[in-house]
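One protein chain is absent from this view; the other protein chains keep their places.
Read from first to last, the chains carry the letters A and B; within each, the first residue is number 1.
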Amino acid sequence: MVEGGKIEFWRWPEATWVNPDIDWKKGKYITAGVDIGSVSSQSVIMVDNELYAYSNTRTGSDSPESARKAMNLALEPAGITVDNIDYCIGTGYGRVNVPMAQQTITEIACHARGANYMYGPEVKTVMDMGGQDCKAIRIDDRGKVIKFMMNDKCAAGTGRGMEVFADLIGVPVWEIGERSYQIDKEPAMISSTCVVFAKSEVVGLLQAGTPENDIMAAYCSAMAHRIVELLNRLGIEEKFAITGGIAKNIGVTRRLAQEMGTRTAELEWSDEKMRGKGLPFETQIAGATGAAIFAHAMLERGRVQSARKA
Amino acid sequence: MIVAGVDAGGKNVHIIIVKDGQTLAKTMAPSGINKAEAAEKLYAETLKQAGLKREDVERVVATGSSGERVEFASGVIPDAAADARGVNRILPSARTVIDVGAEEGRAIKISGAGKVLDFAINEKCAAGTGTFVDAMARALETPIEDLAALSLESTNAIPMNAQCAVFGESEVVSLIHQKTSKPDIARAVHDAIAGRVGSVARIVGLEDDIVMIGGVALNNGFVDSLRRELKLDITVPEDPDYIGALGAAAAAEAGVTEETVKATVVERDTVEEG
Partner (left out) sequence: MIANYGFNDGSGNWFLAIDTDKCDGCGACVTVCPAGALEVGDDEYDPFRDEPVAKVVDGERKKLKYTCAPCQPGYGEGPTPCVAACQPGAISHSEGWKLVYGKK
């Protein structure tokens, strides 16, 4: 990711996709979800509750602009416009600033629905780590929230915690996972929870000549451990699935699965429907997907009117 | 009798050499990564400054988060105990101590004899410590001394949403982009940490006289914010960052090389020395 000549070490690459098997003109309800996060934004378009198109882009300094950008990035290749959408729901940190949304719903509710769609009804526990938060959610087989615990106060155990580390050692986040396993022996984890104090610890290790890959392993291990602590406090019920940018970092997710022991983390897009259609693995769209599903449910239940103009 | 007190903190080491109640030398230096080494080096320098040899010092007591690593100390006492002794030495009427250092913030209820009656601590989170101010000063590209002065110029209170040093930095950056004045941002930073420190202080109760020590006490902007937060008068002694070391020296004088503190309130009248 080179932006203005400076490499950004911590933003996952942007992406867009359109489902080649769906003709939106034949759909009854076209719904949309827009998730404006602190670091990245996604928009998802669904046709009668089937995933039709999505985009994953970086959030800029202006939330409404970011929403428009995310939306257009999904709409354009899909060949539809905002006016074709029956109902749109905004979610995420910047949800009140989504100009094309008719309603907002919290990200916890949306991630629950989204994870249920992406991973199937067997998933009962979801962990999502976004740019500035970490959520542990227990859900039922329809994706309804049963209980949740979220931290968005402390940078430790959030995307920001990984960003600070990536910047410090100068390694992009998409390389950290692999490299953290190119070691001889799993090192002791970084002992400070606080990112600021952990940074000093890392500096100490670097000064002592510890190999970079070992430091990555120590940091990922600490992050995985914090997540397991949060999940254990909430209580884990299998199956367990991960959403958000962190799902792409095997440095953390594999260690998480290992620490959870026999509780396996479903890291694949496990819904048969999805795999059969050869759908891509984009873990960051869970929130926007859930929002689009809620939009559909609102219309189906007659709780809202269609906002479609064309 | 000549004694020495060593406060091996997270960011700095403070050493004080005392003879019969008079300070012979006091020094400070960054603790760096190797705390034991930093303490040793500074001690050698302090002795030189005082014109003393190691043998001249009867006893050394250490304190601070790395107190255990001070190899030349005869004993180590907890920060709260050192703070209590140190503050009692300079202001016997003190009953509440607020000590904010680089990595920990604590509030201590003390007796007239300089014993710890109760304490509450902010630890393992940079937001309640001097590290928070350091991080915000860096984000503002302003030295801390200037940050303090700027804060006192502000007449506008802006609450900070972030409760974390890392998220706080982003919030400060966005305040800068929104063209908020530097004095107002500086004040917001100090108000934010004063809120957290004040909350911890209220847990032990605020009884006069209230004394503030530790490195962050040198920050006038913070002390001002804390006074406003608590709506009470706070005394900041001279060299507030040396009081922990002074307390350790006082323990050395009294022949105390270890001490336990409990966060249990006992009857003030029955508290005894030693």
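The definition used in the following text is that a residue touches a chain if its C-beta (ideal position, glycine included) is under 8 Å from a C-beta of that chain, and two chains touch if they have at least 3 such contacts.
Nothing here was measured: the structure is a model prediction, and the numbers come from that model.
J.: With the missing chain put back, one of B:T46, B:N88 or B:N122 would touch it. Which one?
T.: B:N122
J.: For a quick check of understanding: of A:A32, A:A156 or A:V173, which residue touches the chain that isn't displayed?
T.: Candidates A:A32, A:A156 or A:V173; residue touching the omitted chain: A:A156.
J.: In terms of residues, what is the contact footprint of the unshown chain on subunit A?
T.: 105-106, 108-109, 144-154, 156, 192-194, 197, 229-230, 233-234, 294, 297-298, 301, 303
J.: Even though one chain is hidden, which residues of subunit B still touch it in the full complex?
T.: 120-125, 161-164, 195-196, 199-200, 202-203, 262-265
Rule of thumb we're sticking to: only the chains that are shown with their structure count from here on.
J.: Centroid from C-alpha atoms only, then distance subunit A to subunit B, rounded to Å. What do you get?
T.: It comes to 41 Å between the two C-alpha centres.
J.: So in the complex, the part of subunit B that touches subunit A is made up of which residues?
T.: Subunit B reaches subunit A through residues 33, 103, 124-126, 131, 135, 163-167, 174, 177.
J.: Enumerate the contact residues on subunit A facing subunit B in the complex.
T.: So the residues of subunit A in touch with subunit B come to 61, 132, 153-155, 160-161, 164, 192-197, 203-204, 207-208.
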